[in-house]
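Note that one protein chain of the assembly has been removed; the remaining protein chains are unaltered in position.
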Amino acid sequence: MMVTLTIDGRSIKVRDGSTILQVSREHDFYIPTLCDDPRLEPYGGCRLCLVQIKGMPRPVTACTTPVTEGMNVETTNEEIEGLRRTIVELLLSDHPTDCMICEKAGDCTLQELAYFYNLRENRFEGERRQYSGSDGNPFIERNMEKCILCGKCVRVCNEVQGVSAIEIAYRGFSAKVCPPFEKDLDCEFCGQCVSVCPTGALMGKISMGKGRQKDIEKVESICPYCGCGCNITLHVARNEVIRVSSRPESLNEGWLCVKGRFGFRFNSSPDRLKHPLIKRNGRFEEASWDEALDYVAERFGEIKEKHGADAIAGLSSARCTNEENYLFQKFLRAAVGTNNIDHCARY
Amino acid sequence: MMQECNIVIKVCMGTGGIAAGGTGVVSAFNEEIKAAGINASVEKNCSVHNVGCRGFCARDVLVDVIIDGEKTTYEYIKSDMVPRIVQEHILQGQAVGDWEVKEDYHTFHEKQVKVVLSDCGEVDPEDIESYVERGGYEALKKVLATMTPEETIDLIKASGLRGRGGAGFPTGLKWEFARKAPGEPKYLICNADEGDPGAFMDRSVIEGNPHSVIEGMIIGAYAIGALKGYVYIRAEYPLAVERLKIALDQARQRGFLGNRIQERDFNFDIKIKLGAGAFVCGEETALIASIEGNRGMPKAKPPFPAQKGLWGKPTVINNVETLANIAYIIRNGADWFAQFGTEKSKGTKVFALTGKVKNSGLIEVPLGIALREIVYDIGGGIEGDRKLKAVQTGGPSGGCITADMIDIAVDYESLAKAGSIVGSGGMVVMDETDCMVNIAKYFLEFTQAESCGKCVPCRIGTKRLLEILERITDGRGRPGDMDLLEKLSNDIRSASLCGLGQTAPNPVLSTLRYFRDEYEAHIHEKRCPAGVCKNLLTYSILEEFCKGCTMCARVCPAGAIVGEKKKPHKIIQEICVKCGACFETCKFKAIKKG
Amino acid sequence: MVGLATVFGSGAMTNSIPEIENNDLLFVIGSNTKENHPIVALRMMKAARKGAKIIVADPRRVPLVRFAHIWMQQRPGTDVALLNSMMHVIVKEGLMDKDFIVFRTEGFDQEFLKGLDEFTPEVGQKITGVPKEKIIESARLYAGASSPGIYYTMGITQHSHGTDNVFCIANLGLMTGSLGKESSGVNPLRGQNNVQGSSDMGCSPNMYPGYQKLTISTIKEKFETLWGAKLSDREGMTATDMLSAAEAKELRAMYIMGENPVLSDPDMAHTVKALGALDFLVVQDIFMTETAELADVVLPAASFAEKEGTFTNTERRVQRVRKAVSPPGEAREDLWIIAELSNRMGYEMKYPRIEAVFQEMGMAWPAMGGMTYSRLNRGGLQWPCPTQDHPGTPYLFKGGFPRGKGRFTVVKYRPSIEETDEQYPFILTTGRELFHYHTGSMTRRVDALNKVSPEPFVEINPEDARDMAVEDGAMLRVTSRRGAIELKARLSKRPDRGVVFIPFHFKEAAANVLTNSKALDPFCKIPELKVSTVRIEKV
Partner (left out) sequence: MQDIREKILEAYHENEGNVISLLQDIEESFGYLPQDAIDWFSEQLDIPPSRFYGIATFYAQFHLKPRGENIITACCGTACHVKGSERLINSLMRELHIPSGEDTSEDKKFTVEKVNCVGACSIAPVVIINKEVHGKMTADRLMKEIRKIK
């Protein structure tokens, strides 16, 4: 079933059952939002996506309102922009203004909105939530003073991850996202919550203080752990991977597990092998590549000569690339001359 | 039972009656009657009954003594007064004139039209028989025997009944939506989460005549095709809950609930769900979340509960008073009901008339009645004959009607035009000693504390509104504050998710509209004209009146009053906490407030 | 994979990950999906949110059970009995897809049916410990579903009858016609980022890239032409055979790239001894692993973040890996190392770009022939993808099976090799936990992961622990016929009484000291890591 509606004067034919926000996104109408994520159930909490529908007494949220035949939507006008501005201003009135040292600066939706609405001063200055103490878990920095209660972290933890490690507790101005009894976070540490947080309330601890957004280069790659093949984005600063994220439109819908998201530090471990090593008298000694490779070629050659090619075998790795695996077996088959090739997880 | 006896004693045992000692009065009657051996010696049947609230709780304990159909009503009865009533009235046939209700008791009732409350105060709420004797459950039998669900809906539509919980949505239409909505099973919920401070209609109806609500629910369930119903009721109403439980059991025993109701192919049962203390759960979607066992956070509509409600199924939520109307409408017809009220607001409405009015209590009036009649005729005017300032209607979602507008018709449309609402029916009368800025602040404190916190305008916006009001009443108001209040109020109204947030600024907007001068006095002159806002008050002792009795010094919690015995005292302003204790204590009017 | 390859002619996940959410029934057996394939598990949970039912069969109460409609807690090693009883019910109640059986399968004959006869739900209950009602309900749910998916991992394969288990799963899928359709199939979930790729690339002793048998002469000739070299027609040794051959001095040298068999293979003492017997061992890795310690030459390689290339995930999707940082010190890409070594051994490997290798792979195996880096840069592609305009293949066997018809296999129930006795009264099962990965060479070098999961543990049922007066955190010694390790007790209701679980990530108490390298599946030589017997004492 298709319905026809009008958005900002443009007539659009869409699938029945979509929301105004979905349609607007598909057709490039910009509607700001803080609490919506297409991967989560609509929430309608931040109220930024208010739009005016002709004939309705008050604006409605685009994220929760399904399109209907003949609907006439205005995504922006003076009244609506005024409401959005007030909402951002209210949020800022209860938010620390430490953007200059905030890890999220440059990647923060709230900051962007404040900029967009040019909110230099705040008419609503007043009491601000203040929390002391920090969460002792090793992965996720929780700064609840920066939380805007969009509820995305709670929804992702419940709807997607099925863990429900956090919930909104209390109500009204005292509402707060926290683990039960406000203890330290104790969960699967998938960091899905970090990935959906629009502000600096939830950050990966490992990445903190490692570089500003402008200095970060992003490289698309694939997770090195299990066989799911999750697409990851490596955030690189100063020749070091400092953060891992994932794009929502990827195979894994932007979701990762604790290892994929937070388990990348092995890469810059001081334990990494940095030189070829040759064991002499029971001890490893550093060698040059030429030295090491010549030695290996020589020894393989000797053994092949003496015991035949089938006295040599190779174990390849499920951790290496296809290209490496291909060349490895080609090496054994064509260069050494044996079919003694296996990898340990072929079953 | 009641009708078989020629002496019937009815004791008001609502929450008000019990608070005034009703339990003792009932047992005193029972003891005295037994001691006097009335049933044996006078050869008359005498029975004592608990009845629910008849509205005039301020006069409790109210007692009816009915001898051979002739009723005498006593007020302010305590248990030690019972022996005299039994001796003089019951045994000797001579009513105790001093204790009888006065003229004002009758004027209180005269202008009322009782539909929902017609059996409250008459039937024994813990005895289904007394309801059945007065025609109870006849409507249900009629519906099941002679009407289709569609006909039932049509009849309710024709009556013009609108939801009594606040929004005033036509009840028949709501039922029709749910009946036609796809999805099984369907649910019917009775919303008894009466959260408005200053409202007690629902409590009184359930305490006084629970079966009228149950009968309404069963008829509603039949009409929409529901198999299961819930009564979502505040845990703060223990007596109502208890009586409802008893009534449900009795209804089940009589075959009005359960499987094959009245031997027909119709099953329906009702469960009680206790609210756990959250005002926002009066909102339909929050109420559903609460019944499902979650935090009572509202959801965006659409989808409406009639399409996707409890457990995602079509659900009708009706308020107690709405449901209590149903049986009477069925029994007497749509036209009978529609004769009361105005063109768009049919029938009667129950109000909780309280505040600075002489006769406070529960009243039922036809919609469209002039507010003046309510305040001055039924309510008997202002306490202490002070000047009326305003009537607040609709609780924290409502607004004020000023003294100038006292002739306004009380119906959905007129009140809305004046910037207020009928709401669930709270009506608080205020006089010149009430500060309207303080009232606005009071309501904001309430809504702010009850905000669920889901949406930004309500969570932070009401907090900021309250902060601005606090600084105004503290004497720290700023020149632009009235503008700011108005702008923020309008934004909260437009942008909030649910009814709680959308209506939360109403008390502010309404007082700003009608009492600008009071705001200005607070902001610019740092003065509270009504003498309510503590920080804008000073208490001082008028030496010429002070007798040096030391009473004030003794009650002062801060030790701010000094002076020798028999000599004029003095208040040290730096220490004074402005609690007003001295002002109330002084017998010589020597304390000046201002 | 041998099992599936025998039945269908190809061994891989038949469906793709995005299809999971449209399953209306998920039968997850021998897979702790939520911890070992977390992102696949999210899709399963999404399916459940959309109304699908999940059936979990696992000896442990794995986290996915919370989202399951039915949980069958079978005794370790009794999967054949469980699956056969389910099929018994399906046959008895006539719930098969008869058309599918007639047109697309073979072997659904008297012998096969006779094989199922004895596995009544009662017998199933007796062997597996799963109440027969659950077996019956599961069978009905599976057979009645329109898009059912079966998911399994090492809990099915790492047994001395692992191939039998896989045959049973295949039988179940064939019988109900749940194959060759979208969101409907048999799906082994691969445990490492590129297991699929290393299998595809011919890192196996009897097959060239693309599962092409080296015993077929035309195939051998094709590769000889492609590679310009004479190739051996003798099948090589499997990994398990290599170790025995090394011990027997038949094998003299090994080249191990990116593997750590000392920790990952069963019977650690045996592995160390075998590798020690070699004349020459080369290990190429990014860390000094327990295996590298034994090497004569260690070559420092680049990590995944330091090189270009492709990985193939569990659903046959080939995706691009990109270089983000440069390797530390002198460490080099494996490709460079292999090519350099080859050149020095007189077989020239010259590739101007990495993609040249990829192009050659496409020539070797047509299923990848349609893929190029520029296509992959726009998103992964699932093989088969034979031509440049082919969109890739989300699910297999749409038109038929590679071997023609799907084959039913008669499977008899055989108990595991080791059975509990007075001396070794507990069944030990091994696996992974959420916070670490495999032998831990990566994850145990991540501080934060070590903080939440710092040390080895043995998961034991609280009632067993109570009987032994063992408290949570107490040190235990776990002993098998191969050896003993000491580690802390973790009291947990996950394992049933009589079963304990030890993750194999921790070298300080390596689970594979205890496991049995001699209990192998006769077909594919996989070791029985999921069932060995141990005794437990307080230290």
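Chains here go by letter, A, B and C, matching the order in which they are written, and residues are numbered from 1 within each.
In this section, a contact is a pair of C-beta atoms (placed from the backbone, for glycine too) under 8 Å apart; a residue touches a chain by one contact, two chains touch by 3 or more.
Nothing here was measured: the structure is a model prediction, and the numbers come from that model.
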Missing chain touches which shown chains? A, B
Contacting the left-out chain in the complete assembly, out of B:F279, B:Y412 or B:Y519: B:F279
Touch with the omitted chain, as defined above, among B:L173, B:A370 or B:C579: B:C579
Looking at the whole complex, which of A:G17, A:P38, A:G70 or A:P180 touches the chain that is not displayed? A:P180
Contacting the left-out chain: of B:F200, B:F256, B:Y328 or B:Y412, that is B:F200
Among the options A:I168, A:C193 or A:I341, the absent chain makes contact with A:I168
Filtering B:D60, B:E284 or B:D411 for touch with the omitted chain leaves B:D60
Across the whole complex, list the residues on chain A that are touched by the chain not included here. 163-171, 178-181
Tell me where the left-out chain touches chain B, residue by residue. 15-16, 18-20, 56-58, 60, 194-200, 202-204, 235-238, 273-279, 290-296, 352-356, 360-362, 392, 395, 426, 428, 430, 434, 439, 442-443, 446, 450, 452, 557, 579-581
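Following the convention adopted for this analysis, only the chains that are shown with their structure count from here on.
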Chain contact topology (line, ring, star, complete or other): line
Dist(centroid_CA(chain A), centroid_CA(chain C)) in Å evaluates to 28
With centres defined as the mean C-alpha position, give me the chain A-chain B separation in Å. 52
Approximately how many whole Å separate the CA-defined centres of chain B and chain C? 68
At least two other chains touched by the same residue of chain B: list those residues. none
Would you tell me which residues of chain A are touching chain C in their complex? 137-139, 159-162, 188-190, 205-206, 217, 219-231, 234, 236, 239-241, 251-253, 255-260, 262-269, 271-279, 284, 289, 292-297, 299-301, 303, 306-307, 309-347
Residues of chain B defined as touching chain A within the complex: 278, 295, 299-300, 302, 448-457, 459-464, 467, 484, 487-488, 491, 493-497, 502
Contact set on chain A toward chain B in their complex: 42-47, 50, 58-61, 64-66, 79, 82-83, 86-87, 90-91, 93-94, 123-124, 126-127, 148-149, 151, 167-168, 170-175
